[in-house]
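Removed from the display is one protein chain of the complex; every other protein chain stays in position.
This part shows subunit A:
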């Protein structure tokens, strides 16, 4: 056993999940200054879309039975659909509201989604076995790594590269970047606001679905609370990455993943239950050193 590569792979795969969730939040913040607290519930919703609605402890697969080639695109579409629906029914009516009011309404929406899941599936966590063969360890440079971790790392890379190409090379991508920079000016110059916002929500929902697939394969459990913790981390990552900066969100996601793996590995045994307290102290320290985030886009700096 070799500890260092093991830590490295743990850090990369955990960071990859955080980065993908953070991207989903940063995309929406960029175009409409909305901190979307419902994002974690999109993740939970996508997990539960895999199984037959019932209150039993062992889940019966529904969509989860389909072969991967159908399952993955359909689940991404479901994620996009719920995000677009929430924009249509809630956030579209709040375009002129204050950021605080929008934040609270996104929380209320998450609350509604979570309790709808509770009503249908009960609060008991369910065992779900999706692609169990992916948790088989394979050995790479002296460490034995579950295959899934490697897939997560490559998926993150793929997602980031695709997203970067989409934003740089397509018209909608150009419009999204313009909208993130200065929404009012972009609209004056002919950016189609509704298309951009709907597009951002669809992408964000698809990212939530990707995170959901990875989490359920990794843990083998479907729990209505599973989105909450990761959403918090992702939310923090978007801020310390520099609000509105997409590369910043990705980098900060990886950074938080790495920090938590390193703390887990090197903290003395009696301090380990307090790991998150150390992690969040680091978050405060990083904000004190760089209040605008590590990779702040130019637009966030106030002009005095």
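As a convention for this text, a contact is a pair of C-beta atoms (placed from the backbone, for glycine too) under 8 Å apart; a residue touches a chain by one contact, two chains touch by 3 or more; residues count from 1.
Note that in this section contacts and distances are computed from a predicted model.
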- Message: There's a gap in the complex where one chain should be. From "Copper resistance protein CopC", "Aldehyde dehydrogenase", "Branched-chain amino acid ABC transporter, permease protein, putative" or "Iron-sulfur cluster-binding protein", what does UniProt name that chain?
- Response: "Branched-chain amino acid ABC transporter, permease protein, putative"
- Thinking of the whole complex, not just what is shown, which of A:145, A:236 or A:250 touches the missing chain? A:236
- From A:13, A:105 or A:217, the answer for touching the chain not displayed is A:105
- Interface with the undisplayed chain - residues on subunit A: 35, 90, 93-94, 96-105, 107-109, 111-112, 114-116, 118-119, 228, 232, 235-236, 239-240, 243, 273-277, 280-281, 283-284, 287-288, 291-293, 302, 304
